[in-house]
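A selection of the complex's chains, in situ.
When the chains are written out, they are named A, B and C in that same order, and each has its own residue count from 1.
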Amino acid sequence: MTGAPAVEAVNTSKRFGATTALHDVSLSIAPGSTHALVGRNGAGKSTLVSLLTGLQSPDAGAVRFDGEPAPPVPDRAAWRRRVACVFQRSTIIADLSVAENLFLNRQGDVIRWGTLRRRAQQLLDEYGVDVDPAARAGDLGVEQRQLVEIARALSQGARFIILDEPTARLDATAIERLFVRLRALSATGVTMLFISHHLQEVYEVCDTVTVLRDARHVLTAPVDTVDHDALVAAMTGEAVGLTAVGARPPVPPDAQVALRVAGLTLRGSYTSIDVDVRAGEIVGVTGSGSSGKVALAETVGGLRRATAGTVTAGGRDVTPGSVPAALAAGIGLVPQDRHREGLIPRLSVAENATLPIAASLGPAGYVSPTKLAATARAFIDRFDIHTSGPAAPVSSLSGGNAQKVVLARALSTAPSVLVLINPTAGVDVRSKESLLDAVRTAADTGTAVLMVSDELDDLRHCDRVLVMFHGRVVAALPAGWSDTDVVAAVEGVNR
Amino acid sequence: ATPESTGGTPPIAVDLPRADSDFWNSYAKYVPAFAKEAGINLMTPTNSQNDIAKLVANTQALTSQGAKAIVMAPQDTGAIATTLTQLEQKKIPVVTVDTRPDKGNVYMVVRADNRAYGQKACEFLGAKLNGKGKVIEFQGSLSSVNGRDRSEAFAECMQSKFPGITVFAEPTDWEGAKASAALQTRLAQHPDINGIYMQAGGVFLAPTLQLLRTKNLLVPPGDPKHIFIVSNDGIPQEFEAIRKGEIDATVSQPADLYAKYALFYAKAAVDGKTFQPGRTDHDSTIVQVRPGLLEDQLPAPLVTKDNVEDSALWGNQIGK
Amino acid sequence: MTTVPARLSGIRLARMRDLTLVPAILVLLVVGAIVDPVFLSSTNIINVLQQQTELSLLVLAETVILIGGRFDLSLESTVGLAPALGVALVIPAASNGLGTSWPSALAVPLILLVGLLVGALNGLLILRFGLSAFIVTLGMLITLRGLQIGITGGKNLFELPPSVLYLGNATWLGLPLSIWLCGLLFAIGIAVLGWFRHGRAVYAIGGNVDAARAAGIRSDRVIWIVFMVAGVLAALAGLLMTGRLGSVAAAQGEKMIFMVFAAAVIGGVSMNGGKGTLFGALCGVLVLGLITNILTLAGVSAQWIQAVYGLIILIALILARVTTGKAQDS
């Protein structure tokens, strides 16, 4: 290592109202290194990113690039020359085309649309993103949007790139392609700051790791000097390793079928799906981006109306395409995108978590504030939600904690069928455990669980895993599968 | 706002109907002048901006402040019934100017006959056009009683006396731009239009002249292409146009007399005087419109090239 | 990360936002008292309140719609059309009625029904047909006013059955009935929006309609009901105005919609949905009413009164901004 660090945060602090998001945190990244930043939800990672990208200025401390003070906050152009970033929150502009999003504010003063689209196409091809550059960005799926954001950040030519949980919404192949790309960039001397809750990814691509805990810096070390357990211990402040996934007792064969999906078809998404989930059983569903798995789960949850086929819960047909009907039939749903359809940002944690059970919080539609707070407090304890209190607006929560609120809401009705879509996206290791624990507890008490996920860690909790490919179930793997089985099936490789 | 100590004379309040019309602004200028002349203790006039709810609010505020008589010009003649009843209970006499309330009693109504305006305009145009031709009429708003009176009288007169004249009645909501657009469209449809009746010179005069000028239709009365124009209001600009031969006549709505006699009757009411139907000393007639409602119908002369220099016309007194 | 101060400040902030306009109101009260001692007399204060009753009902309606993330411009013409149509159906043709001469006891129910139908029609076009709320209700505004002029020929209706005049005229315990009524309706509104499931659903829908739907709220149905209730409230406002002024004016309600939005937005209701309280909106109504009253009492010259009025609104706005320190949106 020669010369000044490529990027430096010196004793930075940041407060939001009464919340200290960063307390006297220093970070120094050597030129050319790939630096990991890990910590639990709400530890302050994204806040540090906002300081390093100049979107916010620190209350105390300073940011330096190559030993020089950072540009003044209003000079966005200067910041963008120094740092590019994939933000945790989407910065896609829905009503503009993909091409324009990719080259936002650097289209040239007079735009030649043909050229722009061709450049966009090249860029997308380079990153293996199968998206039409002329498409409206808002029409893309979550993961396609994420890929566009990544492609945009990587193409900016900055020598320092920040990726805030870029993999949370990607499937395995896309992640692998991203890593290839990152290694190539790294080889050309680009400095990177990488944030993820998947610790194995940290080992895979990073050379140094920094841990934040409760807004404070805990440790910085080369990755090969801290093993997995040590890393988790640093993040959580407890010297216990991750508990291995305990095997679940087999579901009794006489358990009733709680959810029956028969001949379900949604034109353009999936065809003739038959699934039975028994009470107490956890069934995983995985597949690639266009496999139709999310659409399937959304149909069961009442968000979409199938073109053909039936969903039966507890022996009764569920009126299709109606969330209230699904709720009445005992189906709870954790939707895919917590920002879009999960949460109402300005309402409090308590109200968000209790939306479907508001009727039970008082007579004649009256929502008793004391009951509301008490119920919410119980959720906060049960799911370990980090918040200043039940009355805090849910928009003030970190991503992972927000996800816990969504799960709490789905479980609030004590559903007999629980449908989860990527339930642990963006959730830290420890919270992930508690989230999945909550799911297992629900299953243990007889809830049937249908869990759509790309994460092998999630799927490990399932009694069996269905793999979808181009709208059909192509494999059903009983517990005990190996990772390669799943990956092969997801990629559609015939065995 | 509180009445100044003009020797303890009872304060009289005036509410102005709107601030964006030349006619009413002239009226507003006459009010303090005549008040001074008559030795009236005038409270600061309020303005109800053509909004009946504001008029009611203003009346209530003026009453709280101790007005002993109120002069108002309700542009919406139905919506003051309750207010009039309340004022009657409080024994505060009311003089209405320009409009007559549909219901409720007032001490005196001071107005010129709006139906007569429409009538006069019709007769003038009919005579000039020899009973045949096409006339475009810029109506005010249907929801304004004065506009409606003028429209109805004009229509009735045209129908009965000059059936050979086709009338195009254009609703304008008192907007110059709407009148201009309607005239432009009509002229494209009927290039032979040869008469115009505009119900308010203040709003329609300039747009009409401007449009005719660009179409080269602003020609002297001798010319066969001449379009006969009758206006209404009697503002100085209309007189100017008459002198130039751009328009042919206007009905002078007496802004000065409105102010003068409104204050006169308000003072008389405070002094406890009463009036009877019949001729007055100022060239007008008091008529009993319905029991309990007297109306002093002021003269509203038709002004043409012949009498436009008459210095008694208010439009000639006010300067421009 | 300490929690206690955060919780406190959270509550304090929410409260504060509600009380944003209280300093402005206090300033206005002091200024009014200085301008004219009559200002603080109970008669004057009651007058101010009564004059604002109709506006306040529209603001109540619009606030709930805005919180639900929608828009309704047509309220102001419902204020005119509903009483006009209701009355025209019961009075004889000789008094400008439609000639149906239905029993006059039906007038009040008919008026409210017209409001309900207008709201239902708005809801239909916006929710079922997926049309833009702004432009539907603007079209409706023009159409309804046009209907009123068409039905009445632009004339005022002034021979009204006593039942129609009662609500806007009666006095109970020394206070106009309309003030009691508004107070009651606002109390109900505040309670429903603050503590009842369906009221909270309106906030949820306005805050994020997709999330509300995913949480099982029947958002279309809720919003539809909101539009209908708003229509009824507008008709009620029209009824009060008719009673207070003693006739149905052809221009009844005209230009009110600007003031409705002004009151709601000054009162902290967001045009983007999901934010605002009825209490705040009510304060907005009061501020506008007090300003008008003070300007009248002060005898500001007719020539400048409008400019002064506009300026004071801007100043009140800046005052609210300074006292809360929160940026306002949209």
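To be clear about the criterion, a residue touches a chain if its C-beta (ideal position, glycine included) is under 8 Å from a C-beta of that chain, and two chains touch if they have at least 3 such contacts.
Keep in mind it's a predicted model, so treat the numbers as computed, not measured.
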Protein chain stoichiometry for the whole structure, using the labels that appear: A x1, B x1, C x2
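Everything that follows uses one rule, which is that only the chains that are shown with their structure count from here on.
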Please classify the inter-chain touch graph. Allowed labels: line, ring, star, complete, other. line
Of all the other chains, whose mean CA position lies farthest from subunit A? B
Nearest chain to the global Cα centroid? C
From the C-alpha centre of subunit A to that of subunit C, how far is it in Å? 43
Rounded Å distance, subunit A centre to subunit B centre (Cα mean): 72
Multi-chain contact residues (two or more partners), subunit C: none
Within the complex, subunit B is touched by subunit C residues 35-36, 38, 41, 43-44, 47, 51, 54, 149, 153-158, 165, 168-169, 241, 243-252, 254-255, 292-293, 296-299, 301-303, 305-306
Of all residues in subunit B, those that touch subunit C in their complex: 1-2, 16, 19, 28, 43-47, 49, 51-54, 56-58, 60-62, 64-65, 76-83, 85, 102-104, 141-143, 145, 148
Which residues of subunit A touch subunit C once you look at their complex with the stated criterion? 17-20, 42, 214-215, 301-303, 323-324, 326-327, 333, 335, 340-347, 351, 355-356, 358-359, 361-362, 364-369, 386, 388-389, 391-393, 409
